[in-house]
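A single protein chain has been removed from this complex, and every other one stays in its place.
Going in written order, the chains are labelled A and B, and every chain counts its residues from 1.
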Amino acid sequence: MLNELDRPIQREVLTLCVNGEDHQVLVPVHKTLLEVLREDLGLTGTKHGCELGECGTCTVLIEGEPQLSCLLLPIQIEGRDITTVEGLGSTSELHPLQRAFAELGAAQCGYCTPGMLLAGRALLDQNPSPDRDQIRAALAGNLCRCTGYSKIVEAVELAARRGGAE
Amino acid sequence: MLRLPRLRYLRQGSPGEAAAAAADLGARAMLVAGGTDLYPKLKRRQFEPDTLVGLSHLRELREVRGDAAAGFEVGALVTLRAASAHPALASAHPGYAEAAGLVSSPPLRNVGTIGGNLCVDTRCNYYDMTYEWRKSIGFCMKKDGDICLVAPSSPRCWAVSSSDTAPVAIALGATVVLAGPDGTRELPVAALYRDDGIEYLAKQHFEVVTSLRLPPSDGVRSAYVKLRRRGSIDFPIAGAGVALQLDGKTVRWARIVMSGVGSRPVEATAADALLVGKELTPEIIAEAAELAAKPAKPLDNADLAHFWRKRMVRVVVEQAVEKAAARR
Partner (left out) sequence: MSQSSDELSVIGRPLPRVDAAAKVTGVAVYADDLNLPRMVHCRILRSPHPHARIVSVDASAARRIPGVKAVLTGQDLPIRFGIMPVSQDERALEAEKVRYVGDPIVAVAAVDEEIAAAALDAVSVEYEVLEPVMSIEQALREPPDEPIHDPAYTHRPFNVHRQLSYEFGDVGAGFARADYVREDVFFYQGNTHLPMEQHSAAATYVDGRLTLWTSTQVVHYVHRALAKVLELPMHRIRVIGAAHGGGFGGKTDPFAHEIIVSKLAMVTGRPVKCTLTREEVFYAHRGRHPVLMWIKTGVTSDGRITAMHYRSALDGGGYGSYGAASAFYTGTLQTTTYDIPAYKFDSVRVFTNKAPCGPKRGHGTPQGRFGVELHLEKIAHDLGMDPVELKRKNFVEPFTRAVNWLRVTSCGLEECTRKVLDASGYLSRDRRPGRGMGFAISSYMSGAGTAIYWNDMAHSEVQLKVDRTGVTAYCGAMEIGQGSDSVLASVVAEELGLMPADIRLVTADTDTTPVDLGSYSSRVTFMAGNAALEAARRMRNLLVQAVAEKMGVRGDLSEIEVRDGRIGDFSFEETCELGTAKFGALSTAGSYRPPRIGGPFKGSGVGPSPAYSYSACVVQVGADARTGIVTVNRLWIAHDVGRAINPLLVIGQVEGSVYMGLGEALMEEQTYRHGRHKWPSMLEYKSPTFLDTPEIETFIVETIDPEGPYGAKEAGQGPLLPVVPAVAAAIYDALGVWLDEIPITPEKVLRALEARRKGDVPRYGPKAFPTFDFGEPIRVQPPDPHDMRIGVELEEAFRRARGVAAGEGLRPADAKGGSPPSC
């Protein structure tokens, strides 16, 4: 571990398109997308629970597909649209999923929520009226310790009924 | 946060060039496709390259070509999700598609590749731990240490083969195409693995898997059953991939291959032989499953008690044979 400090750092200038905005960043190539979003772009809405791909907390959308940002290198996804929770909606204009989560109590501590919302968004974009089994299967890579999942499933259903796909 | 070590990331123009770059760098380099297996391991310092030779930009490896009649050539960079959802592939070889769809969890399958899953590192819960944890226990034979912690008097490593797609690929008689610095070669998936927890792949470290070739579907029925603790995320505790062909009610041939029971996918050749020419009654299936489970030797280095895992091998084999037989 100590000897790693002797290694040179390969830095890259990368253009990352995040939530519809282009950002040019100069980052070490070994910094994961999770770290670049949070530490270089100040987008701390994307959370982390394990950094090993075991919990789903760090889920972002890459071209609309849920992927684990803790296991992505920006250099591998340069040029592909990245959506984080900040790009889903704002307090002035909540996405139907955000509204449904708020209304039904699907967010308690809120820490798994960004990842859940994005996984839900990807599902509804692909399948505008999923049944409960499909919702559970699509979100099965996202862990939550607060809700017991029921309200999250109901919120995705509610958002679907309200036309949650964009 | 757990972070990756400093790394260089190289992008070469073709699989052959990637192989050449990796060969030149020797042990300093590792190939990486999606990275979903490698990056956690790098964060835990289970591998310590200083250079990654990236493959994910090689667009030509992201295609699925062929059809049920001619067989399929599945590019190594096809994601597990894409493979599991590919209509023609899933229809022709449902066992393979379902295995791909059972790997880990949905977001991981959107990045993890079929080539990567064939090459997934063997696992052991003395080994798949952080650097600090492994240092505290004195490391192990597979990385930085001298002994196998699950079998201290053993001269070899017992890390477990954990690929979900390999068993079905082997059962189907699939082959892989490998690209080296000087050309390509093709070998049966069955020959891709070695019975060792450390050197578990029978290819050079620098050889790039470029595609998986699945045979024509031609009356072949396939299935994969995965046993894991939870409905998502977990690796297989035991898995059975089955391919078989029936003449009416009798078995023309059958191949049963198991994951999670040894350092390589294990083919139950005795069980295969037993089934030939037989009608698939519950009794015959049970007898075959019993035979299949015999060579399975789970050790105390994975989830749940190994006596239970051993018992479950025959259950997953039975279920997989039944599921395959019921296809079409």
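Please note the rule applied: a contact is a pair of C-beta atoms (placed from the backbone, for glycine too) under 8 Å apart; a residue touches a chain by one contact, two chains touch by 3 or more.
Computed from a predicted structure; not experimentally measured.
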item	value
Chains on display which the left-out chain touches in the complete complex	A, B
Residue among A:P8, A:G79 or A:G148 touching the omitted chain	A:G148
Residue in contact with the excluded chain [from A:L14, A:A122, A:A140 or A:L158]	A:A140
Given B:R28, B:R229, B:K249 or B:K294, the one touching the chain that is not displayed	B:R229
Contact with the hidden chain (one of A:G45, A:P74 or A:P130)	A:G45
Residues of chain B (touch criterion as defined above) contacting the omitted chain	1-3, 6, 105, 125, 128-130, 132-133, 135-137, 149, 229-234, 303-305, 307-308, 311-312, 315
Chain A residues touching the omitted chain (full complex)	1-2, 4-5, 38-39, 42, 44-52, 54-55, 57, 84-86, 88-91, 94, 98-99, 101-105, 107-114, 117, 135-137, 139-153
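Just so we're on the same page, only the chains that are shown with their structure count from here on.
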item	value
For chain A paired with chain B, centre-to-centre distance based on mean C-alpha positions, whole Å	28
Chain A residues within the chain B interface of the complex	1, 4, 7-10, 12, 28-32, 35, 48, 50-54, 56, 59, 62, 65-68, 70-73, 75-76, 119, 137-142
Contacting residues of chain B [partner chain A, same complex]	1-9, 35-36, 39-40, 43-45, 50, 54, 56-57, 104-108, 110-111, 131, 231-233
